[in-house]
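With one protein chain held back, the other chains of the complex are shown just where they sit.
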Amino acid sequence: MCDKPKLSIGLIGTGFMGKAHAVGFSAAQRVFDLPMQINLHTVADVTDETASRAADELGFANWTSNWHEMIDDPEIDVIDITAPNSLHKEMALVAIAAGKHVYCEKPLACTAEDALEMTLAAEKFGAKTQVGFNYICNPMLQLAKEMIAAGELGHIRGYRGLHCEDYMASDSTPFSFRHSLAGGGALADLGSHALATAEYLLGPITDVLGDCVTMINERPNGFGGTRKVEVDDIGRAFVRFASGATGSIEGNWIATGRKMQHDFEIYGTQGALVFSQEHFNELHFYSTNDPSGRQGFRRIEAAVEHPPYANFCVAPGHQLGFNDLKAIEVAGYVSAIANNGVEPFNFRKGLRIQQLVDAIQASSRQSRWHSTLP
Amino acid sequence: MCDKPKLSIGLIGTGFMGKAHAVGFSAAQRVFDLPMQINLHTVADVTDETASRAADELGFANWTSNWHEMIDDPEIDVIDITAPNSLHKEMALVAIAAGKHVYCEKPLACTAEDALEMTLAAEKFGAKTQVGFNYICNPMLQLAKEMIAAGELGHIRGYRGLHCEDYMASDSTPFSFRHSLAGGGALADLGSHALATAEYLLGPITDVLGDCVTMINERPNGFGGTRKVEVDDIGRAFVRFASGATGSIEGNWIATGRKMQHDFEIYGTQGALVFSQEHFNELHFYSTNDPSGRQGFRRIEAAVEHPPYANFCVAPGHQLGFNDLKAIEVAGYVSAIANNGVEPFNFRKGLRIQQLVDAIQASSRQSRWHSTLP
Amino acid sequence: MCDKPKLSIGLIGTGFMGKAHAVGFSAAQRVFDLPMQINLHTVADVTDETASRAADELGFANWTSNWHEMIDDPEIDVIDITAPNSLHKEMALVAIAAGKHVYCEKPLACTAEDALEMTLAAEKFGAKTQVGFNYICNPMLQLAKEMIAAGELGHIRGYRGLHCEDYMASDSTPFSFRHSLAGGGALADLGSHALATAEYLLGPITDVLGDCVTMINERPNGFGGTRKVEVDDIGRAFVRFASGATGSIEGNWIATGRKMQHDFEIYGTQGALVFSQEHFNELHFYSTNDPSGRQGFRRIEAAVEHPPYANFCVAPGHQLGFNDLKAIEVAGYVSAIANNGVEPFNFRKGLRIQQLVDAIQASSRQSRWHSTLP
Partner (left out) sequence: MCDKPKLSIGLIGTGFMGKAHAVGFSAAQRVFDLPMQINLHTVADVTDETASRAADELGFANWTSNWHEMIDDPEIDVIDITAPNSLHKEMALVAIAAGKHVYCEKPLACTAEDALEMTLAAEKFGAKTQVGFNYICNPMLQLAKEMIAAGELGHIRGYRGLHCEDYMASDSTPFSFRHSLAGGGALADLGSHALATAEYLLGPITDVLGDCVTMINERPNGFGGTRKVEVDDIGRAFVRFASGATGSIEGNWIATGRKMQHDFEIYGTQGALVFSQEHFNELHFYSTNDPSGRQGFRRIEAAVEHPPYANFCVAPGHQLGFNDLKAIEVAGYVSAIANNGVEPFNFRKGLRIQQLVDAIQASSRQSRWHSTLP
């Protein structure tokens, strides 16, 4: 493996997602037989202290408090951006212009316009890109996609997709950037995952009819007063797929009790699939081809038959964790950089999700169907 | 109990629902301490043979093939209509005019106009009426309603209600009256239950935005050809409640693998409820008042604390069946006739559901929100 | 159906089980096309008041406070005993000698010796008998039995059977006859159901190794003091089946939180079954014949393919309740009386269960395997 080309990473941001990315790179290296040797080259944060401390903890060889310098470093191949959303665009454009590949946490940008600019830049410069939509990296979702493609469910007719959590359910949670237009709201933050999964599984959505509602109109401003919330708490949509299937989507961050309800149900002419992220190492499959009196949803547990599960464990039922999904994402991205396959979720796909979110929000305001032809 | 007033029943129709009603009357009599003595007086069907056979099997003292005669019989107090939908109106109006109480299987009528006429007639004549919406007779739904009313969930913000089955999922199932406008479609047939449960739990819906789709456009006509389906296979709606809650509804009869997905999820500021008819002797309750680190959806099993469970069994966890829900419905109706309480689901409520269905269908055609102010 | 022979019932006891039997007879009559016409002839209880009141409520034509008189009545065909356990033997022997068929709630008797005497008497007189083990009347258990018999699981190797509840979990529950030797304890009361299900599914148990423990040694005696408990709170056993399968059994009435954990898991060479009474309208089936990567426990919901479900409902997934199981038991018993098939669970089977319980208890005292060759 010593003869593998080196892939040097420059990470910007050392918060929760920065750490998750570092763990992901590290795990991917040991779990997968990657085509390149990952080198945690440099980590950047706003102060020397934070950056130097993170370098130690996360295993980077160098650190800096000047991300521009890091991007200028010719040794670095990939710029990995986990900085606040509002900085994504500037950092990505500079990195792309410098010839780097760019890995960016979701959302890609604050607006679809910005996301488009970033996407076009990446495509112009030939940068390999990745946006952090990691739920689709689950072997069970890959299985679902393959089963659908193979016709095991027949022709798909109905879909329900959710991503509901409760982390904004308390109305005493103070106003933050997430409650401003720049933050985007529940549909942008969580519903985006439901949209990504829906298109991952069933292909392009062509039309949407939205219903975005704000249930908590004001939140504490931190100074004893309140501030008006600018975004939705629940974003719902009816959707049409190019395949002819119809369905619904919901993103919700005030669903008291729900921690990770990234769920879907798919109904086809020959079978059905039911999935819940709450038990994300399982996929429930109903087949009308089973004998009469023996039909039922069967609980398929993740096992070596479901790539890339076997990279993590040779025995079935041991289960992957959330951080393992990040490792799968990283592995797919590194393979794409080495020209083995395509990026799991590149900037264009990230842009697509933002366009869908925008269309649903506009549809909700206007109370009419919007086209989202890809 | 010999001194209880007698309540004589005249049943029209001896198919599946007729039998279910007869079993319900019989079980209600033995399971509940009813204020009246039920007397299975006469059963009517289209032929003498069918009617006489049903009288024996179902325990009615008399039979007839002329329902008009039965309605004229002064000994009979209640006319119970389980005949085809298209006959409901005529039978009910004649019975009401004859001074009978009327129990009618759902849907109340083929159109909201007809349902309104029936409702006004019943109210004019003081008839006690009942429409067969039996899912709401579940002790777990009564519990849910009480918990919501008592504020155990705080203020309700989000709702999802479904009623999905697969009995029309095969496109080789021939065209029947259910596929005609008179039949109403999946929203009218199944979504109506989801709407009834939604209003039962959260109060009136004020606005709807519908999406009714036909996925199987043609069905075999039984003569080697096909016939165009006139109704929806999936009916979806976004809804607003007068309480301020928002939500979604789905009725679906092509949900492959689903036999009885009459489910709901309710999210409030202090807690949540999750229910599935697939396990209808349970209610899952999340409370933010539970201690930190000990919160979770708790599976409450039906028990004597949840009336009227104790009428069926003195020990917890033994479970009610579908037919028991019918017995509860009957018991509630008989009590109402004896002026103990109101009917569980009278004609006006049945009318209301049809108005909601109509509004959703109109909204879907016009792609705009419709008011459903009650 | 008027030409069906009449079967007149004399019921002794009007408590919970008496009521359940009356409802069962009534429901069986309307739900099944029984070969005989059930006639609720007479009900007996200890006082005139109780008996007469029960006659009204439960629909019996006559009543008496003298059960001897009732047994002497030549019009009555079946004596149904739901009186206290200690009276079962006397009542049954008198009834059998009078030429009656006898239906007796479980346990058949207080000792295996008594049960044997009752069984021999019944066999000598040709009485059709029935003991109230109604869990095995579940269509899902019949399905399980058929699947095993048909070899769908291959050869059975491992079994786990439970019946755990918590109705004796509080140590402030006072001493009652159930805590005396006559009552029998948790193994006799609840474990007996687990044993009945085990032999119903897998055939005879040949050897047992028991572990019966008393966890609450004293209970309030109702006079301010306590009384020593004479029976087990948990009865466990390892078992060997004649088929070669091995397994374990547990009866437990102090399993806090469990209301109806009558569960089993069966592991064969080609498949497995998992069942819980907590969701008793489902059976979970794993088959090694499913394709690789698509294997999993599938949740089969009770439906018309699973007799006698269709007698209760023509559509799948509607679910039976506990009282419906009693109706199935009654229907099987009535059919046996009419010489259509064998009794679902006759006195000899009831005797068998008591012998197994005795053997486990003796095995526990002696800490060695006991033979239970049937």
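First chain written, first letter: the chains are A, B and C, and each begins at residue 1.
The criterion applied here is as follows: a residue touches a chain if its C-beta (ideal position, glycine included) is under 8 Å from a C-beta of that chain, and two chains touch if they have at least 3 such contacts.
Every value quoted in this text rests on a predicted model; they were computed, and no experiment measured them.
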Residue, one of A:A182, A:M260, A:A338 or A:A362, that touches the chain absent here: A:M260
Identify the residue among C:S192, C:N252, C:S335 or C:Q361 that touches the chain left out of the display. C:N252
So one chain is hidden, and I want to know which residue out of C:S26, C:T64, C:T82 or C:Q295 touches that hidden chain in the complete assembly. C:Q295
Extract the touching residues of subunit C with respect to the undisplayed chain. 153, 157-158, 160, 166, 169, 171, 209, 211, 213, 215, 233-234, 236, 238, 244, 246, 248, 250, 252, 254-258, 265, 267-272, 286, 288, 295-297, 367-369
Just checking the interface: what residues of subunit B touch the absent partner chain? 143, 282, 284-285, 290, 292-301, 303, 305-306
In subunit A, positions touching the absent partner: 1-2, 16, 19-20, 22-23, 26-27, 29-31, 33, 53, 56-59, 165, 167, 258-260, 277-280, 301, 303, 312-324
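The definition used in the following text is that only the chains that are shown with their structure count from here on.
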Chain occupying the middle, per Cα centroid: B
Max Cα-centre separation from subunit B goes to chain A
So, what's the distance in Å between the C-alpha centres of subunit C and subunit A? 54
Centre to centre, by mean C-alpha position, how many angstrom separate subunit A and subunit B? 42
What residues in subunit C touch two or more of the other chains? 301, 303
